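Omission of a single protein chain aside, the complex is shown with its protein chains in their original locations.
Up next is subunit A:
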């Protein structure tokens, strides 16, 4: 098709501005993170050494390169605090993603079975909370979970407990917060695959004598796996690096890696260690990130 090809050339020119922007503000910054992760902490402004100074000449630059070291990474591997933080981040992310799948799947399934007209309404209803501020949603839960908050008042009124339960600063509160914040990210991809499924498939399976649980487990669930994959990645990756939710809802005795990084950076002013922690976090997430990109590309570029 010739007109298609004619269209492609100016379309390629459209890439220039966003391309330059992303290289400058997404790719190049990573080079700085890498470089500073190999530097030493210094009491200076900026608080790390060596500082590359291109005007100082070639020898000074070579000296600066020689001063780079992997000490910060050694610290990250040898100090229990960081190892625990990474392990905790992964544990929390796996647990929370499993919870999200368990809670999100029935909701998405229910949406997909609604009459067409109602499906659009349900989708908007699921998306709207995603638009309201993250911080506000966490704050809403602090309101409910605090010592004399609504949840404890209800439990006391129903005589289910005799004393207020401590909810805040516990892992329970953190999981509630994470599930609440990420639920739309799980529901939407699941719903997208479930809604495309032919109802005839279920009917055929039922006609052939499969009980409902078999229809679900042998027909519906396997067919929804692409949606499950998208939802799981969409939740898992950001949860590993989550900062706000564990900071506001969980206790402070076990930190996630996002919190450790934040602490090193803002409280301890140890930029090199914070940078090294970011690099390691990125390494941990590399495989899921690549998987997610493949998925995203396939969806957008081949109209799946």
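Definition applied: contacts are C-beta pairs under 8 Å (C-beta built on N, C-alpha and C of every residue); 3 or more make two chains touch, one makes a residue touch a chain; residues count from 1.
Everything below uses one rule, namely that contacts and distances are computed from a predicted model.
Trainee: Assuming one chain is omitted from the figure, identify its UniProt name from "Histidinol-phosphate aminotransferase", "Actinorhodin polyketide putative beta-ketoacyl synthase 2", "Protocatechuate 3,4-dioxygenase subunit alpha" or "ABC transporter permease subunit".
Mentor: "ABC transporter permease subunit"
Trainee: Among A:78, A:133, A:253 or A:267, which residue is in touch with the absent chain?
Mentor: Considering the complete complex, A:133 is the one touching the chain left out.
Trainee: Among the options A:92, A:183, A:228 or A:250, which residue touches the chain absent from this view?
Mentor: In the full complex, the listed residue that touches the missing chain is A:183.
Trainee: Since one chain has been left out of the picture, which residues of subunit A touch it in the full complex?
Mentor: 1, 3-15, 17-19, 21-23, 25-30, 32-33, 36, 46, 103, 106-107, 109-111, 113-115, 122-137, 139-144, 146, 148-150, 153, 180, 183-184, 187-188, 199, 202-203, 206-207, 215, 233-234, 237-238, 240-244, 248, 258, 261-262, 265-266, 271, 274-275, 278, 281-282, 285, 289, 292-293, 296-297, 300-301, 303
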